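Missing here: one protein chain of the complex. Every other protein chain is in place.
To keep things simple, chains are lettered A, B and C as they appear, and every chain counts its residues starting from 1.
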Amino acid sequence: MKSIVIGVIGADVHAVGNKIIEFTLTNAGYNVVNIGVLSSQEDFINAAIETDAKLILVSSLYGHGEIDCRGMRDKCIEAGIGDVLLYVGGNIVVGKQDFNEVRERFLAMGFNRVYPPGTSIDLALKDIKEDLGD
Amino acid sequence: MKSIVIGVIGADVHAVGNKIIEFTLTNAGYNVVNIGVLSSQEDFINAAIETDAKLILVSSLYGHGEIDCRGMRDKCIEAGIGDVLLYVGGNIVVGKQDFNEVRERFLAMGFNRVYPPGTSIDLALKDIKEDLGD
Amino acid sequence: MELKNKKLTETEFLEQREKVLKDWPTGSDPALDLSVAIDYLKQVPEHKNFDYKLRQAKAEGITMIQPRAGVPVLEDHIRLLRYLEESGADFLPSTIDSYTRQNRYSEAEKGMLESQKIKRSLLNGFPAVNHGVGSCRQVFESVNLPVQARHGTPDARLLAEITHAAGWTSNEGGAISYNIPYAKSVPLEASLSHWMYCDRLVGFYEEHGIHINREQFGPLTGTLVPPAISNAVAIIEALLAAEQGVKSITVGYGMGGNIVQDIAAIQSLHSQTEAYLHKYGYKDCNVSTVFHQWMGGFPEDESKAMGLIAMSSTVAALSKTTKMITKTTHESFGIPTMEANGQGIKASKYIINLLKDQTFPDSERLLRERAQIENEVDSLLKAVFAVGNGDLVQGVIKAFEQGLIDIPFAPSRYNMGKIMPARDNEGYIRILEFGNLAFTEDIKAFHRDKIAQRAKFENRPISFQLTVDDVYSVGKGRMVGRPGNRKA
Partner (left out) sequence: MELKNKKLTETEFLEQREKVLKDWPTGSDPALDLSVAIDYLKQVPEHKNFDYKLRQAKAEGITMIQPRAGVPVLEDHIRLLRYLEESGADFLPSTIDSYTRQNRYSEAEKGMLESQKIKRSLLNGFPAVNHGVGSCRQVFESVNLPVQARHGTPDARLLAEITHAAGWTSNEGGAISYNIPYAKSVPLEASLSHWMYCDRLVGFYEEHGIHINREQFGPLTGTLVPPAISNAVAIIEALLAAEQGVKSITVGYGMGGNIVQDIAAIQSLHSQTEAYLHKYGYKDCNVSTVFHQWMGGFPEDESKAMGLIAMSSTVAALSKTTKMITKTTHESFGIPTMEANGQGIKASKYIINLLKDQTFPDSERLLRERAQIENEVDSLLKAVFAVGNGDLVQGVIKAFEQGLIDIPFAPSRYNMGKIMPARDNEGYIRILEFGNLAFTEDIKAFHRDKIAQRAKFENRPISFQLTVDDVYSVGKGRMVGRPGNRKA
């Protein structure tokens, strides 16, 4: 079973989506390592190292995603898992912004996939399957 | 008591505003000559001649106001009351249009005052007093 | 010969028909040959048949949604209807322009041609008669939902012929509801006779195995109509239609604004219509109800207008009406854009779906109001039958003549126009001035009492000023037009 680390980054406590993501990915046959809400970049990275996960799925709902996600790719490289896949989704910036610009900002930070608000986890499952292989 | 002719022009049957206008202008001390709904330009003009009214207050609610009001000033001139005041109000064109343009169109047709949707008759009372003198 | 409530014989119908089709050149289209029309209608699939879809909705206990919409130019009208379909409408309308409604086809023609030329709508609807069967079929074939003509036409015979032959399986209107609020000088006898024809046409199709729905226009003038009056009119029109062989009948009601009264009204409208049909021997009709979102003056602010639309939808959903007619945020300005119309549909349908599984609980207040409305309706209908010596058509003519039925704010000179409605202290629509309305003394005392309570609360005399304040109130954001809110 492939491992995926999930969690909600920063000072963010939105727990509902996180619980649903755990439920959905588990049902889809993955070993879900859920570090929960209020998680730091380090928490994500440590969990990925410990469980040999090739994918970290970062949720950010509360609007501070931009601040919270900065430098995460560098930290991964430092920790020796520079090639781990980083996804981010939820409501990752403050307010209703042009999502093309938002995506660019996050891709530039080293995220591999960036999802707009309202992308439910079911829609991302296809990408996950593709990226992790079957 | 000064006379004012009121009515609803064309194939328009919106009767509620008309009844309220009658009530309001009567309360304000005018002799209101109400020719009712479904009235032609001729009906308005004849009523104004008969009652020596200096003001004709045309309502049009249903959207065909533009077609229905064309040529009314000319008909007044023909009938010998070329200087009668013509007001028009209600929902005088089809749809939500830029009202400045709409006003220009009706002023060009010879109307003296042109009111946007939602102008209740109470708001026009000031103009009436001003135009008819006290 | 005096007009009576009696089914037209096929000969009478066909004789009249010949003349009707001569009213305007489009009436001579060979597609109007009845056997051609029958063949065309037989091919209408179930999901595009009004009656079928209404039955389905009733069986599932859900509320269907329909907007109003119509523009003069054919291509634009088709684009509009397709857009509304995509936005979630369950039934499609074709709102007919006001010249056609007055049978002023040459003016309609002028407006239609000029609109095509200047690419701006000069008509407030789709002139179906001028367009003719071919274009109306094109409308019907361009969409995937049932289509209906919605208008306000005292003499809609040619309109009905053309639209039904084009596959439109419902027609809105009625002898009273499309005359009294929509005309000034059309005698009721004329509109009764003309709508008898429209109903007979549907009855004729019914005899040939084709189910066409007839919807009655419940809201009347849309302005402070006491529910008993509009329900009584609805039941009369249902009975008239049934006599001519109509089997699929939708009775309507325009939201009044007090939630308990609105729900009571829809519930009793449904049950009393069925009961009266039964009583007079029409036992195999399929009755459904249509609830109209707030029909009076709308607020100008679009957010508020959307609020009113959603609030109307909440009430409709809880009432479990079969269908709801939607409004738009442009209501107070003018004919809505396609987009505004779509938004009204989306918000409305969202709420209807959300509240699908909920009903308004029975309560003492609800049951009392229902009993009140039913008692009032019985009082009115009894008077109509009495004055007509048992004949409904003569009853209607005389009842209106004598003001036994009287519709507030109606433009028609065949309406007495003495009644004055006003809200009571909780916003229920009551009656302030009865004229000759055929209410028993008990009923009148009830209304007087309710209005007096409000006047006392507001510390002012009972007068027409209450009515005037109530006409403005919803546009200004209050249900009851309190003196303090006048300058809001």
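What we mean here is this: contacts are C-beta pairs under 8 Å (C-beta built on N, C-alpha and C of every residue); 3 or more make two chains touch, one makes a residue touch a chain.
All values derive from a computational prediction rather than experimental measurement.
J.: Determine which of the presented chains are touched by the chain that is not presented, and list them.
T.: Within the full complex, the chain not displayed touches A, C.
J.: Among C:Ser28, C:Ser185 or C:Gln358, which one touches the chain that has been omitted from the display?
T.: Checking each option in C:Ser28, C:Ser185 or C:Gln358, the one touching the absent chain turns out to be C:Gln358.
J.: Considering the complete complex, identify which of A:Ala11, A:Ile77 or A:Leu107 is in touch with the unshown chain.
T.: In the complete complex, the chain left out is touched by residue A:Ala11.
J.: Among C:Gly174, C:Gly254 or C:Pro299, single out the residue that touches the unshown chain.
T.: C:Pro299
J.: Thinking of the whole complex, not just what is shown, which of A:Val37, A:Ala53 or A:Ile128 touches the missing chain?
T.: With A:Val37, A:Ala53 or A:Ile128 as choices, the missing chain is touched by A:Val37.
J.: Which chain C residues touch the hidden chain?
T.: 257-260, 299, 301, 303-304, 306-311, 313-314, 318, 342-344, 346-351, 353-358, 361-366, 425-427, 474, 477-480
J.: Which residues does chain A use to touch the chain missing from this display?
T.: Touching the missing chain: residues 10-13, 15-16, 19-20, 23, 36-38, 62-64, 66-67, 91, 93-97, 117-118, 120.
Keep this in mind: only the chains that are shown with their structure count from here on.
J.: Going by the contact definition up top, give me the pair of chains with the most C-beta pairs touching.
T.: Here the largest contact count links B-C.
J.: Between chain B and chain C, tell me the centre distance in angstrom, where each centre is the average of that chain's C-alpha atoms.
T.: So the centroids are 29 Å from each other.
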